[in-house]
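One structure, as structure tokens, below. Some questions next.
As you look at this complex, bear in mind that one protein chain is not there, while each of the others sits in place.
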Amino acid sequence: MLERFSTGASTYAGSIDHLIFLVAALVGFWLIVAEVSLFWLMYRYRHREGHSSQYVTGEEKHLTRWVTIPHFMVIFCDIVIIVPAILVWVNVKQTMPPAEQTVRIFSQQWAWSFQQPGADGILDTADDIRTVGELHVKVNTTYHFELMSRDVLHSFSVPMFRLKQDAVPGRTITGWFQATRPGNYDIQCTQMCGIGHGLMAARIIVETPEQHSAWIRRASNPALAAGVSLPADTDGSKLAEVRP
Amino acid sequence: MSSRSIANIRSVTGIPTARLVTWWIIASEIFIFGGLLVSYVMHRLAHPEWAIAAANTNTKAGAFNTFVLLTSSLFAVLAHQAADAENGKKAAKFLRLTSLGGAIFLIVKGFEWTHEIKEGFVLSSGGFWSFYYTVAGLHGLHVLAGLIIMLIIASDAAKNRDLPRVQCIGLYWHFVDIIWIFLFPLLYIAK
Amino acid sequence: MSSDPEAHIHHPNYVKIWVVLVVLLIVSVLGPLTGIRWLMLVMAFGIAFVKAYLVAKNFMHVNLEKRWVTYLLVTCLVFLGILFAGVAPDVMKHQGLRWENYAAKKAVESGSQASAKHE
Partner (left out) sequence: MTTPATGAQAHLGSHGDEHAHHRQSFFHKYLWSTDHKMIAMQYLFTGAAMALIGGYLAYVFRMQLAFPGQNVPGYGLVTPGKYNSLVTMHGTIMIFWVAMPVLVAAFGNFLIPLMIGCDDMVFPRINRLSYQVFLLSAMVLLASFFVHNGAFGGAWTSYPPLSARGAYNLTPLGASLWLLAVALEFVAFLLGGINFVVTTMNGRAPGMRMWDIPLVVWMIVLASVLFMASVGPLIAGAVMLFFDQRLGTAFYDPGRGGDPLLWQHLFWFFGHPEVYVVLLPALGIVAEIITVFARKKLFGYRTVLYTTWATGILSFVVWAHHQFIAGIDPRMANVFTITTLLISVPITEMIFVYIATLYGGSIRFTTPMLWALSFIAEFLIGGVTGIFLGASGADIYFHDTYFVVAHFHYTFFPSAIIGMFAALAFWYPKMFGRMMNETLGKIHFWGTVVAFNVTFIPLFITGAAGDQRRIYSYALFPEQDKPGLQHLRELSTIGVIVLLAFQVFFLINFFWSLRHGKVAPENPWLSNTLEWTVPSPAPHGNFAEMPTVYRGPYEYSAPGRETDYWPQNQPISPLEEAAL
């Protein structure tokens, strides 16, 4: 259902979409039942001359079932929603499939910067690639991310991945994603972070393995990568000044 | 007061309105202090290093203040007893003794804080000190407020007016005392 | 005003209660002298609860008040317990599933080191 509005581009996008569809179907049913009975009763029992209203206390057995039966059905529907909701949650937020790549995400007022391994595939080595405003990832690869903030709360959100996680200063929050579809997608900040909140855009670029290794080659070579990546020793506060 | 509303005189629950409202205020105070103390306890348990800062608090002063508040609570309840016996003069005397206790408490607190501030421990000296001054300060404000209200009530009670109020301010005072009973180990003893 | 039913009920001896409270206070102050940390903490907080109970019961006359006043006060404490239970997993711990509060860990570490130097 959500596909109509926003294409899913990660492995768990489908399960979140299905959950949303399930919730929509169940609550849609109840919404229609309730609205239809409301409007029908309004029409059926409108004031007419010669008809007076009945005296019903609402404690009669044969009438209370019209409230108690829906009551139990609602409990049932709740359980039907709770179980898959928790399953999806556990899958997305609690369990982590083994990492094939790890990337570190820094948020600050008002930019996203990323640190990922260079050609050696290991984080925290000299050839790490640091980028601002652009995260290059390989398609069909499980990425773990370590999310950090340098100043205030931010929220790392990639709508197409159905991924969203707040960044809290002082904390490292880990998560994962696996992109399924090459292309360029929005990274939003969805937590109010000051006057530049609306400017805090970035792109996540999902590449095929060939494109990705080509990018790593280019990015590892500062001469080729002017403007795309920065030397590894640049600290975050200077990164902010690069972007307008 | 001649124009007390009927609403104020009625007592459907069986608890006089003034006392009921005192309980209600105590309940809301429990939440205010509770929120602060829950935050403090959580941080304190998570930060063993705060014990080092806590070692600088003056246990003797804290203990003396606890003694002062306990004693003033005794006077408060004696004032209530006197008020119940319709003895306004005696109630007023005990209320004044109670507020004297409150005043001693604040004075000791003042010396204590002056000393600590001179040693360089101020509100912004770190997590423990922030909580220490905030919690004790909030409590001190309650002592001050209670003290002032108590003196007003005492001057009324001396003229045998509004004696039921004696019990209400007493309830409040005992509550402030109980808060301190918990603050004492939290801020002074646990080191 | 004197129509309060409890006005006629026999009241406890307030001075006696006060003596008990003061003795308890002295015991709790002496706690640190034992040098056993857990015993001191148990003593301090156990005694605090006993004292609070004594004051509430005998000075505030909670036991003579309508029963639901006690319920009201206990409910307040229960809600605070809920607050604690909901917040503690995030604030009291410095590490959990998929997150780590490195700033707090660092504060604990550097604080403890500073004390080691101090001593």
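The chains carry the letters A, B and C, assigned in the order they are written, with residues numbered from 1 in each.
In this section, a contact is a pair of C-beta atoms (placed from the backbone, for glycine too) under 8 Å apart; a residue touches a chain by one contact, two chains touch by 3 or more.
On a predicted model such as this, the values are computed, not experimentally measured, just so you know.
Chemist: Have a look at A:101, A:142 or A:157 and name the one touching the chain we're not showing.
Modeler: For the chain that is not drawn, the touching residue is A:157.
Chemist: For chain B, enumerate the residues touching the unshown chain of the complex.
Modeler: Missing-chain contacts on chain B: residues 2-13, 15, 17, 20-21, 24-25, 27-36, 38-39, 42-43, 47, 123-124, 126-127, 130-131, 134, 138.
Chemist: Write the list of chain C residues that the hidden chain touches.
Modeler: 3, 75-76, 79-80, 82-83, 86-87, 89-91, 93, 96-99, 101, 103-104, 107
Chemist: By the contact definition given up top, give the residues of chain A that touch the hidden chain.
Modeler: Chain A touches the missing chain through residues 2, 5-6, 15-16, 19-20, 23-24, 26-28, 30-31, 34-35, 37-39, 41-42, 45-48, 51-59, 63-64, 66-67, 70-71, 74-75, 78, 81-82, 84-90, 92-94, 109, 151-153, 155, 157, 159-160, 162-171, 173, 184-186, 188-199, 201.
Note that only the chains that are shown with their structure count from here on.
Chemist: Could you state the distance in Å from the CA-based centre of chain B to that of chain C?
Modeler: Computed value for the inter-centroid distance: 15 Å.
Chemist: What's the distance between the Cα centroids of chain A and chain B, rounded to whole Å?
Modeler: Their C-alpha centroids are separated by 49 Å.
Chemist: With centres defined as the mean C-alpha position, give me the chain A-chain C separation in Å.
Modeler: 42
Chemist: Can you tell me which residues of chain C touch two or more of the remaining chains?
Modeler: Chain C, residues with two or more chain partners: 104.
Chemist: Give the list of chain A residues in touch with chain C in this complex.
Modeler: Answer in residue numbers: 93-94, 96, 169-175.
Chemist: What residues of chain C sit close enough to touch chain B in their complex?
Modeler: 1-2, 4, 7, 11, 14-15, 17-18, 21-22, 25, 28-29, 31-32, 40-41, 44-45, 47-48, 51-52, 55-56, 58-60, 65-66, 69, 72-73, 76-77, 79-80, 83-84, 87-88, 91-94, 104, 107-108, 110-112, 114-115, 118
Chemist: For chain B, which residues count as touching chain C in their complex?
Modeler: Interface residues on the chain B side: 13-16, 23, 26-27, 30-31, 34-35, 38-39, 41-43, 45-50, 52, 59, 63, 66-67, 70-71, 73-74, 76-78, 81, 84, 86, 127, 163-164, 170-171, 174-175, 177-178, 181-182, 184-185, 189-191.
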